[in-house]
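One protein chain omitted, others in place.
Entry: subunit A
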Amino acid sequence: MTDRDELERIIARVALQDRKAFGQLYERTQAKLFGICLRILRSRAEAEDALQEVYVRVWHNADRYQVLGLSPMTWLITIARNHAIDLLRRRRVAERSGQAPIAEAMEQPDASPGPEALTLARSDGDLLRACLGELEPERSEAVQGAYMFGFTYAELADRYAVPLNTMRTWLRRSLQRLKECMSR
């Protein structure tokens, strides 16, 4: 049985409110999801709170997993990423009165792998990495920054010092090219 089949089987049991299956799902996936929360939020305390909320959502939404048609890891990663991004955006709004934190957001606070870790390290990300690599470095970074740090067009325009509409055009073209490349 592949990892994917195994995870799908476990999620199906979680959907039936199987607590033991939930424990298994947690043990198998917590490190991945915690790593993502930590990378996005850059605070252990916030990442811990986020991870709790993520698994509460996993428990309550497992019965909807199947209709979404996503791979199990994508489903879990998306729940974690979306929740962490929500928290990050809320924090950013709260911080807005002070200094712009955007410029720092892509830098790393600790000894965990640096910005280059945004370049993909795993074999199943090979295609994505190759295709992001076909984009100009700044555009590739902007696409990844939007995904991992929830940057808005306005924040990206600010970061790359281009007009808002230019940023919009940039990013849309980059997404279009990314899709073409990954569909080849």
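Just so we're on the same page, contacts are C-beta pairs under 8 Å (C-beta built on N, C-alpha and C of every residue); 3 or more make two chains touch, one makes a residue touch a chain; residues count from 1.
Keep in mind that, in the parts below, contacts and distances are computed from a predicted model.
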Problem set entry | The complex's invisible chain, by UniProt name, from "Fused response regulator/phosphatase", "ATP-grasp ribosomal peptide maturase", "Anti-sigma-K factor RskA" or "Aliphatic sulfonate ABC transporter permease SsuC" | "Anti-sigma-K factor RskA"
For this session: Give the residue, chosen from A:A21, A:L51 or A:L135, that touches the chain omitted from the document.
Result: A:L51
For this session: Spell out, residue by residue, where the missing chain touches subunit A.
Result: 19, 22-23, 26-27, 30-36, 38-39, 48, 51-52, 55-56, 59, 68-71, 73-74, 77-78, 80-82, 85, 112-113, 117-122, 124-125, 127-129, 143-144, 146-148, 150, 152-153, 171-172, 175-176, 178-179, 182
